[in-house]
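The complex appears here without one of its protein chains, the remainder shown in place.
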Amino acid sequence: MAVDWQLAAFLILSALEVAGSILVVTSKKLVHAAFWLAMTLVTIGGIYLILLSEFVFLIQILVYAGAVPVLFVFGIMLTRRKIMEEVTPPERTETATVPGKEGNP
Amino acid sequence: MAGFWVNMGPQHPMTHGLWNMRVKIDGETIVDAEPEIGYLHRGYEKIMEVREFQKNVVLTDRLCYVSSITWSHAYCLAVEKMMGIEVPPRGQWIRVVSLEIQRLASHLMWLAAFAPDLGLLTGLLWALRERELFLDLLQLLTGARMNQNFPRIGGVRNDLPPDFDKYCKKIVTHFRKKLDEYEALMHSSKIFLMRTQGVGRISAADAINWGVTGPNLRACGVDVDFRRKEPYETYDEVDFEPQVWRGGDGGDSYARFVCRFNEMRESCKILLEALAKTPKGPYRAKAPRRAEGEGFARTEDSRGEALFYVIGDGDDRPYRVKIRSPVFCTMAATPIMLRGNKMADVVAILGSVDVCVGEMDK
Partner (left out) sequence: MSGHLVAPNLFELCRVLIGGILGILSDAIKGAAPPGSPVEGLRGLGDAILAPWLIDLSAWLIAITIMVTWAAAVMLLTFMWIERKTYSRLQDRYGIMISVWSLPFWPFSWWAKRRNKPTHKGLGWLQNVADGVKLLQKENITPAKADSPMFHTAPVLIASSTILIFAALPFSEGFLIADVPLSLLFILAAFSLAPLGILIAGWASNNKYTLIGGMRAAAQLMAYEIPLLLAVIALLFYSGTLNVIDIVGAQEVALLTIGPLSIPAWNIFSIPQFLGFIVFFVAIIAEMERIPFDIPEAEAELVEGWLTEYSGMRFGLVFGFKWLRAIAGSALIVILYFGGWSGPVWYTANLSVGGAVVPIPIIPHEVWFLLKLVLLFLVFVWISWSVPRVRIDQILNIGWKRLIPLALLALILAAVFAAFAPLPAGIR
C-alpha cells in the first residue's frame, strides 16, 4: 500500500484552506473572520512547504500569521463603536460581512 | 469623538484606600475626571460630640491611620486653645519629636505606595522595611505602632523612655544612608523621570484657589509651611527648611515627589535637634473636665493643612467639632491635574498626591 504522502498532505491542506476561506466569508463576527483568514494563510504556507520552499513558508508565517491578522483586528477595533456586539443582521441577503453597513446595532 | 467614563475603583489594586475615580477618556487621553468619595465616611464629627474631650483622641488617631499622632495633636491643640491651658515646654518638645517620627512613617508609607504604582515593586519593600524602624521607635515611645493614642489635652501621655535619643540617632544614621539608596533607585532612573516629569501639572494659582496645601502646594513653588508660617509647639525654635520646589516648572508629579522626599531628610534633622533640646520638667498639664468656648488650631499635617475647630458649651463633651482635611481639598483639585494626561498616568499622579481616605472621608 504505497501512500503518496505528498498528495495526501496537499489534499488535507487544501481542504483546510478552502474551508477556512469559506469561513472567512461567512463568519458573522468580524474577529472570527480575521482568525479564519490567519488559518487560511497558514495552510497556504503549508502548501509552500510541500513544494519544498521553506523560506517562503516561514516568511508567510511571519508576515501573514504574525502581522496581517493583527492589523485587521486593529482596524476592526479602531473603527467600530460597539465592538462587542457586531453581528451581520440576518435579514440581509448578501453573505459577505461588510463593516460599516448601516443597520448594524 | 466622545469619550467614555471609566471607573478606577472602588475595588482597584492601586487606588490606595476606598474611593472611586471616574475618568472620561478619549482614546488614551483624559478629558475629564470626577472623584467619588465617601465610602469610608464614619460620621466622625457627630461621634465626637457624644464623647468626652479626652476620649476623642482615640477617634482622631483613626482619621488618618497612617499619620495618627499629627491628627490627634491638632485636635488637642484646638481643645487647649479653647480651654486656655498651656502645655509645659517638655511636653511641647516631646510632641515635636513624636510628630516628626510620625511624619517620617507617613511619608515612607506614601513612598511604599507610590513606587509600585509606577511599576517599581522593589520600592514597596524597601520603604516598608525602613518604615518598620520608625514604627519601632513609635512603639518604644508610645507603646503602639499605629493609632497610638499618645497626645493628651495638656501634654503627652508619657515621658520619653530612657536612652531614646540614642536609638533615634542610630536609626536616623541608618536611614540617611538608605535615603541615598532610594535616590539612586528613583531620582536617577531615567524611566522614573520619564513617568513623573511634566505629568499631572497644576499651576500655583490653581492650587491656591482649590485649597491645596502641604507638599503638593510647595511643589508648585508656593512657600507655605504652617510650621514656619504659624508656628505651633516649639517649631519656631527648630532650624529646618520647608522644601519648596524652586525650579521653574513645578507642580508636576516629580516636583511633588521631590518635595515629599526631601521633607523626610528635614524631618530627620528636626528629630535629632528636638531630642537634643528637650528640657527637663513636667510633660503634661492638668486639663479641666468641662470647658466652654471656641478653639481653633491649624497644623502642618503630613499631607497639608489640618484644621480643627472645637466649640464647647460647658459640658464635658464638645458641642461641635469641625475637621478640615487637606486631602479633601486636594482631591477636588485632582481633575485639574488629570486633564490632558494619558490614562496610564492616573495612578502615577494620584500616587504622587498622597491620598489618605480616612481623613478625606472622616
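Before moving on, here are some points about what is shown:
First chain written, first letter: the chains are A and B, and each begins at residue 1.
Quick note on the criterion: a residue touches a chain if its C-beta (ideal position, glycine included) is under 8 Å from a C-beta of that chain, and two chains touch if they have at least 3 such contacts.
These numbers come from a predicted model, not from an experiment.
Interface note for the absent chain: among B:89, B:116, B:250 or B:335, the touching residue is B:116.
When the whole complex is considered, the residue among A:9, A:47 or A:61 that touches the unshown chain is A:61. In the full complex, chain B makes contact with the omitted chain through residues 6, 8, 13-14, 28, 115-122, 124-126, 129, 185, 189, 191-192, 194-195, 342-347. Interface residues of chain A with the unshown chain, by the touch rule above, are 29, 31-32, 35, 38, 54-55, 58-59, 61-62, 65-67, 69-70, 73-74, 77, 83-84.
As a convention for this text, only the chains that are shown with their structure count from here on.
Distance between chain A and chain B, defined via averaged C-alpha coordinates, is recorded as 58 Å.
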